[in-house]
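Below you'll find the structure I mean.
What you see is the complex with one protein chain gone and the rest in place.
When the chains are written out, they are named A, B and C in that same order, and each has its own residue count from 1.
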Amino acid sequence: MKLRMAVLSHLVNLRDIPDLQGIEIGADSVSLGAMVTQHELIAHAGLGEAVPLLREAALQIADSQVRYLGTLGGNVANGDPDNDMPGLMQCLDATYQVTGPDDLRQIQARDFYESAYFTARADDEILTRLMVPIPAAGTGYAYEKQKRKIGDYASAAAAVLVGKGFASIAMTNLADVPVWSAEAGVALAAGDREGAVSAALAAIDPQEDMRGPVEFKRHVAGVVPRRAIDRALSRVAG
Amino acid sequence: MDNPMSTAFARDYWMQGKIAATKDGQITGLWCHTTADHGGFDACADPTKFPAGFMNICTGSHDIPTAHLSVDGVNTNKALGGVAYRCSFRVTQAAYFIECMIEVLAIKLNMDATELRRINFIRKDQFPYQSALGWKCDSGDYHTAWDKALAAVGYDDLRKEQAQRLEDFRAGKTRKLMGIGLTHFTEIVGAGPVKNCDILGLGMFDSCEIRIHPTGSAIARLGTISQGQGHATTFAQIIASEIGLPADDITLEEGDTDTAPYGLGTYGSRSTPVAGAATAMAARKIRAKAQMIAAYLLKVHDGDVEWDVDRFVVKGDESRFKTAKEIAFASYNQAIPGLEPGLEAVSYYDPPNMTYPFGADICVMEIDVDTGEHEVRQFYALDGCGTRINPMIIEGQVHGGATEGYAIAMGQEIAYDDMGNHKTATLMDFFLPTTWGTPTYQADHTVTPSPHHPIGDKGAGESPNVGSVPCFSKAVHDAFRPFGLTQSHMPDDHWRVWKIARDLGLHR
Amino acid sequence: MSKMHVKLTVNGAAVEGLAEPRTLLIHCLRENLGVTGPHVGCETSHCGACTVDMDGRSVKSCTVFVAQAQGADVTTVEGLVNADGSLSVLQEMFREHYGLQCGFCTSGTITRAHRFLQENPIPTEEQVRFGMAGNLCRCTGYQNIVKAILAAAEMMNAQDKPSSTEGVGQQKVETAE
Partner (left out) sequence: MMDDVQSPEERSAGLKGMGCSRKRVEDVRFTQGKGTMSTTSS
């Protein structure tokens, strides 16, 4: 609308729908309303305890003012491969709840993204909530993002969770969808750091943009997850 | 974003150079050829007498006996080009060119570049200095500035730390290199003398008109217009010192062409060197009349009173004086034989020469070889703008100009595709630094007044841009120098720095 | 798009009128209400010159539809002066430490800094730099902006300011890594 790319007859403000709001921390998962803002993710004390990776990533999105309004739901539902949260949600193995005229259904974040701006959500559905499993106590985590400056999308970013016999790695802005590699997680869980990085790299398909040519992105796509893995490992407790 | 997309916003120069020197480092000659991209059509405020702009300062701070300069202007399918904000006459390129030439020469001669500069700097006693390109540099004390700068950052210790870092890098203990950028720049601003400079035939003098009110307050109108440089503050300070009335009682008015005296405006650090000079000259006309009024009131000859801060005092008798405020009242309200009532003056100032500010910048940068990311650890900026009117404002200009330099050197680019489409049309892709990552600057100064400017001022706005752009770039070059790098192409954003490291075989 | 009835509070005064829901808050403020303190810099949420305070949050008003501001309490730079019309501590510190040059970004910068200091009354320099990164300035190099905000924080704390209800619900959240 603002960019003169769409002319719409109606504008619906979703902010007043209570069901789309709220951060609820359960025993083994967290339920997040689609209209929860990045700022709320950061400010919520309990969430920072339960899923610290979420807070670490949210702090690296845009700037303070944008985080006050930018919603988690908007970030993941848009299907923009530049966005940070889709990869993060795949790393965390989140489930999206979408609601249509008749029913609601659950879609795994790892199954949601089809190509840039195309997702498993139907036109008559809206994303309403996100369910994020709480990682086991002592799980190491890191969100590493290379960017040119605050406010920029990632040149390359990696989300890592690693615990006893378990690991998950996802990457951002390195293909037309977020990149989550099952093989990379398996390798890292087995303690094979280089194998994990190689597996993740096998899954990317970066495009040239103002952040650099493909070969640059391929290279930093190897560096960034290594750093994320090292930082996550350093945080493993117990 | 309309500005970079559709107006003259940036310079686009391709510079080639050759430099000649004796084996012991004495520079004997310089050759420079520039290809200047002017976009779809030329929008430069080109002085018609010097269509290349002021590339004429490309010999920099050095005593170079012979120099040759040539320029080709090229039109392309880009937006109109050639002009940039802050440093509109392309002195930054000149500084970039000569500073890179010096560094390369130091490599070829296997000399320390700081020492190579010392050998070749124009000495203090050589000023006014006639340059090989035909310009007369007004004043400078480069050796003092250089030594002060190197001492301030602890240059020798920095080099030791850098050597240790290099050893650690080679031993695989770190993936970060350390680079030290050094520049000593000489500026040419204060455009300018009508005999040399014009904009399409318009002479580049400037103007000031001052009216003292009977109350002792005053209004000054100038031919320039402030864009944030603080004219209303600093020009009042010039008048305060010249006439002895408090700056707080002096109102400045600019930008209304119905009331302002004719002038050429604000750009290229010319406001203080030209309009500021006009302000001082107009004030001095007023003070000359004030002296006659004071002498009359004190019943002595004109020559028997002398100026003392804010008053004329009878020579030899401090108790007999008339303050500027008293004189202002008397000028209107007391009949003085032979003098018109009132106290006002106007000056149209055609400067006898350009002014030549100078300075030294030193940058310490950490560079991540694997990602091309950098961190500016330290940036020292010594500014020699002559007499300092408002130190706070000058330092603010240094911070701002150096930050622009940081942007230009480290990421800013107006990129086009082959069809002439603009690829950097948002403030995300067109790199503007944010609070996060922008260096903190140590501003320092030396004072070498201009001998021909009424208050010795040289102008401060452009200098930090002129010196900092090569300084940031050279910090990058310096980090990779042990591996054979001599030059790179700006901007040194992440992928270009990464590419330097890759091309030098530094990636595993 | 048909017009809607919009009601909001701007700098303490209740205002209402008809506007298309897609009208941007910045345009409503500047063109309909004559509140020209916030500036239009980029219109793409990058520069921060249009920053206003909306219900205790710093927002870029070029990215807020007026429909989203329905019922909101909006404060712009004009609303930050003391009740007697004198400059607030924050404004005064910007002046004292030369935290502005051309003034274009200043209204957004000060408005953001106002909220930032509510969120984090005792910030470090690093936290100021992180929390202010959404406001671009082309003149100052930020050094004096940071200095002004740190000085304001110190003065406001020294004054032992009574706790403000504006800060409720805002925690000290923005810590740089």
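Of note:
The criterion applied here is as follows: a residue touches a chain if its C-beta (ideal position, glycine included) is under 8 Å from a C-beta of that chain, and two chains touch if they have at least 3 such contacts.
Fair warning: this is a prediction, and the values are worked out from it, not measured in the lab.
Although one chain is omitted from the display, it touches the following shown chains in the full assembly: B, C. When the missing chain is restored to the complex, the residue among C:Met4, C:Leu33 or C:Leu87 that touches it is C:Leu87. Within the whole complex, the absent chain has one touching residue among C:Leu25, C:Cys62 or C:Val77, and that is C:Val77.
Residue-wise, the contact with the chain that is not shown comes from B:Thr387, picked out of B:Thr35, B:Thr144, B:Thr387 or B:Thr440. Remark: the residues of chain B touching the chain excluded from display are 226, 230, 232-233, 236-238, 240-241, 244-248, 308-311, 323, 387-393, 455.
Listed here are the chain C residues that touch the chain not shown: 30-31, 36-40, 76-78, 80-81, 87, 91-92, 94-96, 98, 100, 102-104, 106-107, 110.
Note that in this section only the chains that are shown with their structure count from here on.
Taken pairwise by the contact criterion, the protein chains are fully connected, each one touching every other. In this assembly, the chain whose C-alpha centre lies farthest from chain B is A. Pairs A-C and A-B differ in how many C-beta pairs touch across them, and the larger number is found at A-C.
Chain centres here are Cα averages; for chain B and chain C they lie 33 Å apart. Separating the centre of chain A from that of chain C, both taken as means of CA atoms, is a distance of 29 Å. We define each chain's centre as the mean of its Cα atoms; on that basis chain A and chain B are separated by 47 Å. Chain contacts: chain A has residues 63, 150-151 touching two or more partner chains.
Among all residues of chain B, those that touch two or more other chains are 428, 432-434, 436.
Residues 42, 44, 46-47, 98, 100-103, 128-130, 132-136, 138-146, 176 of chain C are the ones that touch chain B when the two sit in their complex.
Listing the residues of chain C that touch chain A in their complex gives 1, 21-22, 24, 43, 45-46, 48, 51, 57-60, 63-65, 67-68, 70, 112, 116, 130-134, 170-171, 173-175, 177. Residues 1, 227-230, 392-393, 395-396, 399-404, 426-428, 432-436, 438-441 of chain B are the ones that touch chain C when the two sit in their complex.
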